[in-house]
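Of the protein chains in this complex, one is absent; all others appear in place.
For subunit A:
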Amino acid sequence: MRKKTWLLTFAAMGVALGLGSVAAVPANADTADKKIALSNNYAGNSWRQAMLKSWEKVTGQAVADGIVAEASAFTTSENQVTEQAAQIQNLILQGYDAIVVNAASPDALNGAVKQACDAGIVVVSFDGIVTEPCAWRIAVDFKKMGAIQLDYLAEKIPDGGNVLEIRGLAGVFVDDEIHAGIQEGVAKHSQFKIVGSVHGDWAQEVAQKAVAGILPSLPEVKAVVTQGGDGYGAAQAFKAAGRPTPLIIMGNRQDELAWWKEQKDANGYETMSVSIAPGVSTLAFWVAQQILDGQEVPKDLVVPFLQINQGDLEKSLETTEKGGVANVEYSLDDAKAVIAGK
């Protein structure tokens, strides 16, 4: 009796395996029964809100179209590594086929990520990437994001001058990378000099406070280089101090773009704006889908950042919702192009 049960089980497994391998043969294998989860570590600012909204929109459509069975987003309440590690372990137990993760730390989640890989789960990290080799990484060239700001300044203010740098959150990898890029840019365009550097934590209120504090001690400031989410605060601080508004690089937030438009209409103010599109979460989704689909995907992908120039301002402002961030959502074809390295 017992023997028979075992045999039956083996037979059933054999059939299941056979069916599985048959289904996997065509190039476009069926991902219709696959479940993808988003593990997100933070939701408390406009960028993350836009990121979650894009995810909802694009994956909702993908589920409705039957491309995948499920694509749920999970966000931890505190921006804590331990909490996100526990969350990933839960997602493993819940049987997801792929986990898309925006990580709280590049290395502290590696243990949980490795567990997921060992359980046969595809892990795709983006924005906040993880270093665990078994995971895929969709990284932004943050260094270049810093360097091009100085390239732009060199073009606009050929004579150079004093520059105020607003950095992000101290101790975070992204802050170090953008800062390194800005340093590189200053070395290249030696007519510019960083006369002050403050941490704005990517938040308008914090940036405003820090800039207002250092401003009285600074000589004339020609330009402000930023990391995104801090340009509007800097502008407010310059206004409150009664100083002429310098060229402030913006970071694609709607309030920054609206302020830029106001200034442009009033006095022909010119600048540029650069940041990562929050819709990069949807790129990560399609990459995960492609991997589940059996496609060859390189482990390290680079996503372009979103730059808004003087000419694109009106159009970008129109398409950016009030309180949001200028955004690009990715389609399956866009994802294929990024995978192909185009």
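What to note about this one:
Criterion: a residue touches a chain if its C-beta (ideal position, glycine included) is under 8 Å from a C-beta of that chain, and two chains touch if they have at least 3 such contacts; residues count from 1.
The criterion applied here is as follows: contacts and distances are computed from a predicted model.
The protein name that UniProt records for the chain not on display, among "Autoinducer 2 import system permease protein LsrD", "Dehydrogenase", "Tryptophan synthase alpha chain" or "Cytochrome c domain-containing protein", is "Autoinducer 2 import system permease protein LsrD".
Considering the full assembly, A:D255 is the residue among A:E177, A:D255, A:D293 or A:E329 that touches the omitted chain. Among A:L215, A:I308 or A:A326, only A:L215 touches the chain left out of the display. When the missing chain is restored to the complex, the residue among A:I182, A:V198 or A:I339 that touches it is A:V198. Seen across the whole complex, the unshown chain contacts subunit A at 43-46, 49-50, 53, 77, 167, 170-171, 196-199, 201, 203-206, 208-210, 212-217, 232-233, 236, 240-241, 254-255, 322-324.
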